[in-house]
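A protein chain is absent from this complex, but the other protein chains hold their places.
Now for subunit A:
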């Protein structure tokens, strides 16, 4: 009887020894200070021009309203702005700073902005060569000649991958907090964040808006990021089963993810694009109350779409992996 746990342990350690996780940490360590520095410059500029954040916010709202009155601006863009104006107005009316300059707020925004491109990239660093890597080194033969059912091997890889996805999300949050906190201070855990904005066309219904302390909001947001990242991870696992070379596997997945972000910024007229998984990755938008890229998309829709893609990918991965002949 071959037990699963040793297999999972084996796979987890293999990923660790391949130093992929170090790469992820290294990328974070390089990028976070860059963004922190950029944010610091913005804050400095605002501090110079405005007496306090309320003046800055009221000016921001005014600038957006002026832009809205221009006929030259496309209607689609106006819809986003109108909603943003109403939300900023809500924060202002409650006397809550939506862009408070502290480490926790910076981390929250960094994570939310990273969900469509940066997290998929980090996940791919680990997921892309899970199977294809074994092929290129030839170790796949040793792995499959062991008296272990094939599905168990792939399953253990999947579990290891899940563990690393969780580690990436948590580690990125912690690193970002530690680094940005050094510049902006480590406070902000209890700041209220509003969630529950309902969007009807171009108006925001604030009936169900409620305040959530920022630490809880971070947890909620991280959970959504994890779900998005897991979908990407599972799809990457499938690609890595199907494609022989790791490079091809990374390129395929990156192409899909990038196509998704481009689509979501321009697909308002092509409605079926909402069934593409990469268009649905920005789950944090629903929490924030930003309008979805395509009208009619809801949290439930996105969760189901992502889940279907993931389940489909799992079915394909397991079928192919258990049936496929290993030649070469």
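Just so we're on the same page, contacts are C-beta pairs under 8 Å (C-beta built on N, C-alpha and C of every residue); 3 or more make two chains touch, one makes a residue touch a chain; residues count from 1.
Going forward, contacts and distances are computed from a predicted model.
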item: Protein that the absent chain corresponds to, by UniProt name, given "(2Fe-2S)-binding protein", "Anti-sigma factor", "Fe-S cluster assembly ATPase SufC" or "GDSL family lipase"; value: "GDSL family lipase"
item: Among A:84, A:148 or A:163, the residue in touch with the chain that has been omitted; value: A:163
item: Given A:25, A:121, A:148 or A:209, the one touching the chain that is not displayed; value: A:209
item: Full-complex contact with the absent chain, from A:156, A:221 or A:280; value: A:221
item: For subunit A, the residues touching the chain missing from this view; value: 6, 9, 12-13, 16, 51, 54-55, 57-59, 61-62, 65-66, 69-70, 89, 92-96, 162-164, 166-167, 169-170, 192, 194-196, 207-212, 216, 219-224, 226-227, 286-287, 299-300, 303
